[in-house]
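Here's a structure for you.
Every protein chain except one is present and positioned as in the full complex.
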Amino acid sequence: MQIDFIAILPEIILTVTALLVLAADLALRGDAKQFVNPLAGLGTVAAIIATVALWGSERVTFGTMYVVDDFAVLFKLLFLGTLLAILAISWRYIAEHRFFQGEYYFLLLTSFIGMLLMPSSRDLIMLFIALETVSVPAFVMVGMRKRDLYSSESALKFFLLGVLAAALMLFGMSMVYGFAGTTDLVGIAAAISGETASVPLLLGSVMLVLVGFGFKISAVPFHFWAPDTYSGAPMPVAAMLAVASKAAGFAGLVVVAFIAFEPVADVWGPMLGVLAVLTMTVGNLIALQQRDLIRLLAYSSVAQAGYILIPFGLARTGPGAAVVNAAAIEAVVFYLIAYAVMNVGAFAVAIAVERRTGLRSIADYAGLSGRSPLLAMGMTVFLLSLGGAPLTVGLWAKFAILEAIAVDITLFGIVLAGFLVVNSVIAFFYYLKVVRTVWMDEAPAGLPQLQPGFNLSAVVVVLMVGTLVLGVLPGLVTDFSSVISIVAAG
Amino acid sequence: MSPIGPLLLATFLFCAGVYGVIARRNAVLVLISVELMLNAVNINLVTFQNLLYPGDPAVTGQMFALFIIGVAAAEVGVGLAIVFNMFRNRASVDVDDADLMRW
Partner (left out) sequence: MSNFEQWGTLAIFVIVGCLLYAVIMTVNRIMRPSVPSPQKLTTYECGVEALGVGWAQTNIRYYIFAFLFVIFDVEAIFLFPWAVIIGDLDATTRISPVFALVAMFLFIGTLLEGLAYAWKKGVLTWD
C-alpha cells in the first residue's frame, strides 16, 4: 500500500503545526505566549494552499479508506477558513482572559484535524476516529475556564452526552459490520442492496449510527447539550462548536447516509425529514424566549440545523433517485457555507461586545449603534442573513433547499417546504428583536465606545462583505457546489 | 461455535450500560457505564470477526476494537479530568447538582 502523501498534506501540515504550537508554548514565557496564535495562523494558511492545490483531482489512499475529491476539498476549505476566522477572533480574547494559551491552540488545531478527515472518510473506522478527534479536544476546550462553575458544568454535560452518543453510534457500527462483513462504506452499500427483504435489525443499527451524527449537529432529541455548552464555554469555542463542529457532523452524515446507507434511503429519509421539522420548530420556539444573546444564537443554530436536515428528508431509492439525492447534497453544502459565513460573524460581534464589558444579555446590546457603528452594522447584516432577508446569502441558502424540494415534488416535500417557510417567519421575530435593540434602544449612560481591535474588525468586515456579495451573486458558490455534488453521489 | 452466546453477553452488557447511564447519579459511575457499553461493542466486533468472517486478511473487526480501546482510554482521561474539576469547584460529583443552567 503506497500512501499518497499529497492527498493528506493538509492534515500533515496541521498536525505538525499543532505539535509545534505545543512545543512553542513550553518554550515561551509570559506575554510572549500569545505569539503561538500567528504560528497557528501560518500553519492554517499553508494548509489552505495545500488544499487548494488538490482541487479538481481525485485521489484515493489508505486502500480505499480515504478519498480526496472536490466534495472533500470544498468541505476542507470551509473548515480551514472557519479556523482562520476563529484564530483571529480568539487572539485577544484568549490572551486577556489568562487561558492556557498553548493548550487552547493545540486543542483547537487537533479538533480541526478531525474535521478535515471527516469528508474524506470512506470507512466506518475512519469516520469514528475523525468524529472522536473532533469531540475529545472540544470537551476539554469547553471546560477550559477551570475555576468557573458554568464552564465546568457545561463541559460535564457536553462530555456525558457526547460519550453516550458515541457509544450508541459504535454499537450501531458494530452491528452494521456484523451484517456486511466490511467497514468500507461502498462495500456496506453493496451488502445492503444485495438483500431482498428488509432486515429490522439492520435498520435499527442504521438509526443508531445516525444518532451519533444527530448529536454532533444538535438535532432535536439530542440538542440538550447545545445551549448550555455554548453559554458556558469560552466564546470562540462556542463559535467553533456552532459552526465548524456542526459542519463536520453534516459532512459525516452526508458521507455515511448517501454512500453507505443509500440503499435504505426510503427508511432514513422520512425519519430525518421528521427530525428536521421537529428540530427547526423546537429551536425557533425556544429561541423566542431567550434573553441571553449566546443562548439565542445557540437555539437559532439548532433551528438552522433543522433547515439543513430538510434535504436529507428528500432522499430516496429507486429510479430517478440519483438526481434527487445529488440536488439534496448540493443544497446541504451551499447552506453550510452560507451558515458558516453568517454565524461566525454573529459570534465575532458577540465576542467584541463581551470582551470589554463582560455583558451578554440582549438588553446589553441597547444602543450598540452609537457605541460602535461597525459592530452594529455587522450584527444587523448577520442576523438578517440568518433569518433569510433579501440581499443576503441567507435568502439564497433557503432558496437552495426549496430548489432541492422542487426537483421532484412530493407531498412530503411540500409539507417540509411549508414548515421551512413558517419557521423562517417565526425566526424573524427574535432576530428583529435584537436588531431593534441594537438600533432603537438608548444605551445606558457611562458605557465606553467599543474598540474591537484590528483582527476582530477585519473578520467582521470580511464576513459582512461576504454575506452581502454572496447575497447579490450567489452563483460564486453555487457553481462550485453543483460541480462537486454529482461526484459525491456517484 | 455459535455466535449467539457472545452476542447475548454483549447485548446484556450494553443494556446494563444504558441503564447505568440513565439511572446513576454519580458522574464516575455514569462514566463506568459508558465503558460497559464500549466493551459490549468490542465483544460484538471480535465475535463477528472470529465467527462470521474469519477469512478476512485485514482482521477489520479486531482492528476496529483496538481503535475503540485507544479512543476510550483518551475519553476516560478527559472525562475524569472534567469530573475532578467539577468536584473541586462544588464538592460534588452528582450529575443532578449540575443545574446552574436551565433552558
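A few comments on the model shown:
We just call them A and B in the order they show up, numbering each chain from 1.
FYI, a residue touches a chain if its C-beta (ideal position, glycine included) is under 8 Å from a C-beta of that chain, and two chains touch if they have at least 3 such contacts.
Predicted model only: the values in this text are computed from it and were never measured.
Taking the full assembly into account, the omitted chain touches A, B. Only one of A:L26, A:A197, A:L411 or A:A445 touches the chain withheld from this view, namely A:L26.
Seen across the whole complex, the unshown chain contacts subunit A at 1-2, 19, 22-23, 26.
Touching the omitted chain from subunit B are residues 63, 66, 69-70, 73-74, 76-77, 80-81, 84.
By our rule, only the chains that are shown with their structure count from here on.
Averaged Cα coordinates give subunit A a centre that lies 26 Å from the centre of subunit B.
For subunit A in complex with subunit B, the touching residues are 124-125, 128-129, 132, 136, 139-140, 143, 146-150, 152-157, 159-160, 163-164, 166-168, 170-171, 173-175, 177-178, 181-183, 227-228, 231-232, 286, 289. In the complex of the two chains, the subunit B residues touching subunit A come out as 14, 17, 21, 27, 30-31, 34, 37-38, 40-41, 44-45, 47-48, 52-53, 56, 60-61, 63-64, 67-68, 71, 74-75, 78-79, 81-83, 85-86, 89-90, 95, 98, 100-101, 103.
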